[in-house]
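Coming up: chain A.
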Amino acid sequence: MPRFRHALSALTLAFAATLPAHAADLRIGLAADVSSLDPHFVNIAPNIALSSHLFESLTSVDANGKLQPGLATSWKAVDPTTWEFKLRRGVKFHDGSELTADDVVFSLDRPATLTNSPGPFTSYTKPIVAKQVVDRYTVRLKTATPYGPLPLDVNSIFIVSKKAAQNATPEDFNSGKALIGTGPFKFASFKRGEAIELVRNPQYWGEKPAWDKVTFRILTSDAPRLAALLAGDVDAIENVPTADIARLKANPKFVLAQRASWRTLFWQLDQWRDNSPYVTDKAGKPLAKNPLKDVRVRQAISKAINRDALVERTLEGLAIPAGNIVSPGILGNAKALKPEAYDPEGAKKLLAAAGYPDGFALTLHGPNNRYINDEQVVQTVAQLLTRVGIQAKVETLPLSAYFGKARAGDYSVALLGWGSLAGDFALRSLVGTPNPDTGWGSWNWGRYSNPKVDQLVAASLASVEPQEREKLAEQAATQALKDYAVIPLYHQYASWGLKKGIKFTPRVDEFSFAWQFKPE
Partner candidate 1 sequence: MNEPLFHARNISQSYILANGWRQRRSTLQALDDVSLALHAGEAVGIVGESGSGKSTLARIIAGLLPPTAGERFWQGQRLPDGPRDGIQMVFQDAASALNPRARVAELIAEAPRIHGLITGDESDFVATQLSRVGLDPQLAQRYPHQLSGGQRARVGIARALAVKPQLLVCDEAVAALDVLIQAQILNLLQQLRRELGLTLLFISHDLGVVRHLCERVVVMHHGRIVETAAAGQLVGLPQASLSRS
Partner candidate 2 sequence: MSVLDVKDLTIHIGDTKSPAHAVDSVSLHIERGEVVALVGESGSGKTLTGLAIAGLLDPPLRRVGGEITLLGEDLSALPERQLRRRRGDRLAMVFQDPMATLNPVLRIETQLVETIRAHRNVGRSAARDEALAMLDEVGITFPAQRLRAYPHELSGGMRQRVAIAAALINQPALLIADEPTTALDVTLQAQILALIDQYRRDHGTAVLWITHDLGVAAGFADRVLVMYAGQIVESGPCARVLHAPAHPYTAALLGAIPGSVPPGTPLATLPGQPPSLSPPPEGCRFRARCPRAEAACIAAPPQVAAGEARTVRCFFPLVTPP
Partner candidate 3 sequence: MSGFMIRRLIQALLVLLTMSALVFVAVFAIGDPLALLVDPQADRHDIARVRAGLGLDQPWWVQYARFVGAMAHGDLGRSFVHGEPAIRLVLERMPATLELAVAALLIALLVGVPLGLWVGLQPRSWSARLIDALSLLGFSLPTFWVGMMFIMLFGVWLGWLPTGGRGETTLWLGIPLSIGSLDGWRHLLLPALTLALFKCSLLLRLTASATREALRQDYVRFARARGLHPARIVFVHVFKNILIPIVTVSGLEFGSLIAFAVVTETVFAWPGMGKLLIEAIGQLDRPVVVAYLLVTVTLFVTINLVVDLLYALLDPRVRLRSRP
């Protein structure tokens, strides 16, 4: 074999030739492992992504995050607390049986019965207090109070075949026995931690996918995943490592598909304690009061962050600076809110005005294995804060430890990334006044609390009128960000690497759906 020196082209030449893919086969390298094939067992993205190939929901979401008909062709609120869904007729499960309203009710009931699920889907089914089968193709769902996002919520609940799933165990799902859905693909095989194979469902009601067979390879480490693409072992990968974006772009054998995703990263700042644990003066002594409670300080921090440099250098262009809590195009994104301009002088002035002309010291906390280059982002921000006089230390932890501590309110300034298809949803969790009983503010680590915001969010969630809901959600966001309830950093990019000759429509929710890959 000749010795090639140019790494990337060498790899392609060497392997693309030796391992040709079948024309109608698609192999995708996934960045996260699928832990269970039971579509109702754990509510985590990799599982949902896979289940979406085999199952469908009443509603669906398109690449831009907009709600579309799914197994229901239409839905409407017949009264403020009752939603009626009309089912698509003639939809067949993989075993040939027809989808009926019974299957829908069974599927909506099922999450609550899985008692040992570590991440149940019950938060989506809980608003539904009653389910009513009107006829074979019509279902009515009742809520206790007016609830606008219900059609979006049911998008998360996959409709399974009652017959197949009724007495199935997780093992039955993982072996494929109970994996009977209506989706565009049928289950073929599952090698845990390695690969999942699906084949085309010829009876699919909608547009049939272009591929006879789809293989998902689990490649959780960045380098091997990229290498697999370069070597031709897979035709497409998700989550192209930032370090390799530029090289992939330059390589004519490959195509990069990118778009801003739904995930926004921002800082949560402690706004409830008078003595925040990680905020001190520069000598490490406690301060008289918590500077983060002062909106000028929060604004100063925002101004001190050079979002352009952060995006350009630390993320290698894989993000866009953010001034909003949800990404552009998503309900609740207020176009008037622009990213805060980099203004270190202004930041210093604000600090001085707030009574901290010499700054103070704080510790930034963040995860080190969750978001793109998260650890680096925290360090870069620390660097930038230090330049305006806020002496910043960095502490990053693995996700397993981080989220638990962050939710317990252990930190003063902590990094969080949030992906949501609706602004009011996000605001409810992130800036709503915390209330464990209602689930409001469950991720409001800084315990920002503003009744006005709460009101606007509640109104938005209760409105079953889309336009009105959008307006209210934007108002709520604008109000929260005016208070610097959180400090948005950027909207993360999602990127896919594709072999030339394959087209892909990038999705805002970062999912890699096989049917959205098409041969050119």
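Regarding selection, all candidates are chains of the complex that A comes from, given by their letters.
We take it that a residue touches a chain if its C-beta (ideal position, glycine included) is under 8 Å from a C-beta of that chain, and two chains touch if they have at least 3 such contacts; residues count from 1.
Values in this document were obtained by computation on a predicted structure and should not be read as measured data.
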Numbered candidate touching chain A, per complex, among 1, 2 or 3: 3
Chain A to candidate 3 touching residues, read off their complex: 1, 3-5, 7, 10-11, 13-15, 33, 35-36, 38, 41-44, 115-124, 126, 170-171, 174, 191-194, 217-221, 223-225, 227-228, 231, 233, 369, 398-405, 407, 418, 425, 429, 436-439, 442-443
